[in-house]
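One structure coming up, written as structure tokens, with questions to follow.
Apart from one protein chain that is not included, each protein chain of the complex appears where it belongs.
On to subunit A.
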Amino acid sequence: MSIQTTTPTPVRRAEPAHAPEQEPPSGGPSRGGGAFGPRQLAASLPDAVRKLDPRSMVKSPVMFVVEVGSVLTTVLAVLHPADWFGWVIAAWLWLTVLFANLAEAVAEGRGKAQADTLRRARTDSVARRLGADGAEEPVPGAELRVGDRVVCEAGDVIPGDGDVVEGVASVDESAITGESAPVIRESGGDRSAVTGGTKVLSDRIVVRITTRPGETFIDRMIGLVEGAARQKTPNEIALNILLAALTIVFLLAVVTLQPFAVYAGAEQSLTVLAALLVCLIPTTIGALLSAIGIAGMDRLVQRNVLATSGRAVEAAGDVSTLLLDKTGTITLGNRQAAGFVPVHGATAAEVAEAAQLGSLADETPEGRSVVALAEDEHGLRSRPADELEGAVWVPFTARSRMSGVDLDGGAGRKVRKGAASSVLAWVEERGGRSRAEDGAGDGAGDEVRRVTEEISEAGGTPLVVAVEDEAGPRVLGVIHLKDVVKPGMRERFEELRRMGIRTVMITGDNPLTARAIAEEAGVDDFLAEATPEDKMALIRREQAGGRLVAMTGDGTNDAPALAQADVGVAMNTGTSAAKEAGNMVDLDSDPTKLIEIVEIGKQLLITRGALTTFSIANDVAKYFAIIPAMFAVAYPGLDALNIMRLSSPESAILSAVVFNALIIVALVPLALRGVRYRPMSAEGMLRRNLGLYGLGGLVAPFAGIKVIDLLITLIPGVG
């Protein structure tokens, strides 16, 4: 697995990836992607008005009913132009619809800017297609077919998605990732995928096109961020059905109310009935539902994650098993030296000195960590490799499996460090005492073997250090290399466990090492010596138990598992097979982001539930405002229901309608930002959200309607 370790330049992200949703509800700048303010409202207004088209309104049954009510009250107002009340109600009903459209338009608007940037990358380039005979012919990018081979050289824009089949080049992918540092793309292996619209900076590659024009990665991204390709997710559909049913129920309640009212001698005007209906149906959630969905996707995009469907985002909230690769996700990408263990009478300082000497030219992270540890623990000064004159550096090779240095052109001290068997063999070869069979009792070899086993059991990797000097060739000791668990991971897994999510660490290490790291990191389970088949089997097993599985992957051999997982996040650095198979792509190629994706999925669902609860709970207060206003004339006793003591029937109904409209605007920021999410148990979360949005929804409108009523009475001639 390749990990991009450079710090991403936050071109399109306003915040670091790890920032949780912890923003103050009001004031201060909202999170990236565009602030929610008057300017944005104004900019979205034309879109909001365009959405008044009944053909688009009908997609939201609740708001469609409000629009019908608006038309009806407007017609009535025109028929009775002297009735100020009819005009005002009609105006506020229109505003209710408009506010709902505005919420959606604002949510969509946040993606528009990004889409425009992407479009610029998709300029119609001319591709240099390779014919069967190897001759190049210029073809418009839009006419490329799957399987065509095109040549790209420095300065060329890659005309379409594909795999590098020949050559190696550095590519500028900033157009899609926002990351300005060029990346290497080469044929074969896990770094062969190139994306159309990115630019070759050096060298020449031949790319085999794998995607038809119009369906490329950039095209899909544009569709996603604009919300054009947005399909309703299963949960959104279910919620829409429930809202539609509630709308029908209240429609029945209001329609049948008229004969009852006529009988009671209190016939109501259609305007009042329309106002009552609009107040009762769940307009708050109905108005904000699609904005919540768009904003949820947008939150992912802001974290540089592209989900190919909203369904995947929702599934992320349901995930109960996370498969996490050890390297780069749970541990830092590289092992670090953690200690020097002397054997056979040597001292730790001797080991450290030899180890440091042998590692001075070793530019691998492991090598550098050895130098640093020797300096920290034994005060041994690190020096540049070229300071030692006449030193012959022995590089690490896959065959020798050790590295080191020969001082003074091979005449002086020799230092070797590497795998136990190789180093022991080196010592023996040079006539050193490494075996027990020479009759000297506990030989260095046995002690070395014991120490290396101990280190392995503790989850570390042993590197044996040997020297040859005037005292002869001998093993000095062992460097303990350790996988370093990223800081904060343990707490993270603890949080996940509280949320009911099991983490499984996937590693190629042996079970012994894997167990030690698993324990240190606090994961629930691990899969050691994992092959792609093992991964696949694990996913199938979890799914058979009804669990939803999320994983990350980048290699072609990850593709089947990515496709099988319910949430498969492909790294952008990965192959196009992996990107095709997964249902999300992480442009930062940061495997830790899986945890954030899960949180975003949950936040999306919680926001929907919270606003639904709020919306339904609101009805209680509205009844207490409107029912006495309608019938206190016929049955004066019903005035006792007017517990808010609203000033007049007109003002009571108007206050309820105005509150109903304004609460939509008031909640737009919450819908776009998502409700605050903290990892905790379902029980705690339910208690908290019920208190906040259930009780809040019950109480808030009482206060709100009363305040609006007071303001209305201030208007001369009313109340």
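One rule holds for everything that comes next: a contact is a pair of C-beta atoms (placed from the backbone, for glycine too) under 8 Å apart; a residue touches a chain by one contact, two chains touch by 3 or more; residues count from 1.
The working rule: contacts and distances are computed from a predicted model.
Look at the chain that isn't drawn here: its UniProt entry, checked against "Sulfate ABC transporter permease", "Methionine biosynthesis protein MetW", "TonB-dependent receptor" or "Potassium-transporting ATPase potassium-binding subunit", names it "Potassium-transporting ATPase potassium-binding subunit".
Note on the undisplayed chain: of the listed residues A:F64, A:F217 or A:Y693, the one touching it is A:Y693.
The chain that is not drawn here is touched, among residues A:A42, A:V78, A:V126 or A:I241, by A:I241. Screening A:L52, A:L332, A:V484 or A:L638 for touch with the missing chain picks out A:L638. Across A:V206, A:L270, A:A458 or A:I627, the single residue that touches the chain missing here is A:I627.
Where subunit A meets the missing chain, the touching residues are 234-235, 237-239, 241-242, 244-246, 248-250, 252-264, 276, 280, 314, 317-318, 320, 497-502, 545-547, 601-603, 605-606, 608-610, 612-613, 616-617, 619-620, 623, 627, 631, 634-638, 640-641, 677, 681-683, 685-687, 689-690, 693-694.
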